[in-house]
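Let's turn to chain A:
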Amino acid sequence: MDALTLLVVVPLLAAGLLVLVPATSEKLVRWTAITASGITLGIGLWFFRMALTGGEAALTEYTAAIPRRTWVESVGISWSVGVDGMSVAMLLLNSLVLFAGCLVSGHAIQDRVKEYFILFLALGAGVFGVFIVKDMFFLYFAFELAVVPMYLLIGCWGSPKDREYAAMKLTLYLTAGALVALFGLLLLYFETWDWLRLADPEALPSFHLDDVFAASDDGAFGVGFQKTAFALLFLGFATIIPMWPLHTWSPIGHAAAPAAGSMMHAGVLMKLGSFAVLRVAFPACPEGAAYWLPWVAVIAMANIIYGGYVAMAQKDIKFVIGFSSSSHMGYTLLGIASVTVMGVSGAVFLMFAHGVMTALTFGLIGFFYDQTHSRYIPDLGGLAQQMPFVGTCFVLATMASAGVPGFANFASELMVMLGAWEAGYEVQAVIAVFGVVITAVYLLRALADVFFRARKERWDKIKDARGPFQRAPFVLLILVLLVFGMYPKPMTDVIKAGVEPIVAKVQAAQDRIARETGEAPASRRTAPETPAAPAKEER
Partner candidate 1 sequence: MIAMDTTFLASSPALAALGEITTAHYVVLSSLIFAVGLFGVVTRKNAVVILMSLELMLNGANLAFVAFSRQHANLQGQVFVFFVIAVAAAEAAVALAIIIALNRVKGGVSLDDATELKG
Partner candidate 2 sequence: MANLELYGYVILFAPLVATVLITCLTLKHKALSGWVAIAGMLAALTANALMAAEVFSAEPGFTRVYEIEWLSAGSVVIPFGVQVDALSTLMGLVVTGVGSCIFIFSVGYMKGEEGYSRYFACLSLFAFSMLGIVMSTNLIQTFIFWELVGVSSYSLIGYYLEKDSAVDAGKKAFLTNRIGDFGMTWGIILLFYTIVDTLGWDRASFSFEDLRLLYEDTGAVGAIMAEHAGTLALATLLIFTGAVAKSAQVPLHVWLPDAMEGPTPVSALMHAATMVAAGVFLVCRLFFMFAPYPEALAVVAWMGGITAFLAAALAFVQHDIKKVLAYSTLSQLGYMVLALGMGSPPAAMFHLTTHACFKALLFLGSGSVIMGCHHEQDMRKMGGLRKKMPVTFWTFVIGTIALAGIFPASGFWSKDAILGSASINHTVPGATFLYGVGVLVAFMTAAYMGRCVLLTFFGKYRGHAHPKESPATMTGPLVLLAVASLFAGALSLPKGISAEGGWLERALVGVQAAPSWFAGVHEEQFHLSVAIGGTVAALLGLFVAYMFYGSRKWSIDGFVSKVGPLHHLLEKKYYFDEFYLWIVREVQQRVAVLSNFIEVHILRWIVDTIAAIHRWFGGQIRLLLDGHLHRYITLALLGVVVILTAVLVGN
């Protein structure tokens, strides 16, 4: 079995084992989960190393070596997986957050530990699935698998006040989005089948992305079709990004979820959307992308500015961070919309950076929330004196989120801005730059009001993070942020290599359109160093 499949199998297997473990032996349960996530982290790092040393070539080679395992032949479902630079980054992200999440939950979760970790691992497996599969059926499969456990995670272990509403809203909203995307996927599927049948009337349909891309490269998808399909795919996936105004599920979902839940949710789940867009929608419907993305670039502004200002009005620390997430995702959207190597790589890098950062933030918030049982900012204050370690970590997290250099977020946001301008979105770029100011405003306010100012006796009883077991997850995440912030080149090179062919496709489409309409192609952007490799494969 290839290492990619292992990424999905290990957590599922662990979950399966946990079913057999008696619920009373919680220690065993915890360690099983931690071990499983540890293994996935190992695999994630292994792939990252492969990408570093071997470059994209190594990944392509590795992917090519993995056979298509036919699943349901008559409808063309096959279990086939693959990685490129982009997914390597995401794999690393997910394995990091999963591991950190397990550690955090290790001491944070005391009730129904067994059920919790079963669901948590299932969630992790689902996310891994989305990042690796090359089959549209399993893409949707994994997507749903990642969404639904969130319901119980939030519902059972979330904060009692709003968990039922939040959990229900999140699940239904994301499912609805996924279904819209599914409509788009099915469009692609049948269009591809028609294309396959041109060659061989007896040909069976196929959910495999390579076939879809092959059809797309072969010009099987008309422009009109691409516009429709892209719109559906993008709308569907944009719900989980979350793109304004489809974001209302997200902040309350953050707020209600248990610490590790929000970590996975904000850290990884929200990245599924943008990843799926890049993985499927871009290469499959370049024309559609070229047609719609300018609008996305506009909506991204709504995300950044609106999200920022709403965050400014929040009194609940988790809501602040929640809205700041949707504001940050605006940068991702902008980067994606720019369709430049710089911008898109920046977007993916930001997905990584924001994932780690926000996981860290929610881990910390969860840590003190479990003791204070209040997220209401005016109640809190001066916590840094009771919990200096957590306070320090939170300051670092805030700085990272505010786009302070030295953390990965700065580099990625800078890339996005450069990319946006390169694509000719000067106005958006400037607004994006200004967004950083807004971010700083509400983040510093929250930071100051929660951790600084006069010490409050009512919090004197709460304890700081003690011992390696409690501190490890935070330290781990901070280190990652710092390492890739101080020297982003390794990460950006890996991502870039994966992004280039995708970008090349859409840029080609843009140029086509420009030629047809007769206006000059998007001003200053440069073609990727490597031309787009046609995603064909011997069948």
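How these were chosen: all candidates are chains of the complex that A comes from, given by their letters.
The rule is simple: a contact is a pair of C-beta atoms (placed from the backbone, for glycine too) under 8 Å apart; a residue touches a chain by one contact, two chains touch by 3 or more; residues count from 1.
Model, not experiment: these values are computed from the prediction.
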Touch-positive candidate for chain A in this complex, from 1 or 2: 2
Chain A to candidate 2 touching residues, read off their complex: 169, 172-173, 245, 248-249, 306, 309-310, 312-314, 340-342, 345-346, 382, 384-385, 395, 399, 404-406, 410-411, 414-415, 417-419, 421-422, 429-430, 433-434, 436-437, 440-441, 444-445, 448, 451-455, 487-489, 492-493, 496, 523-526, 528
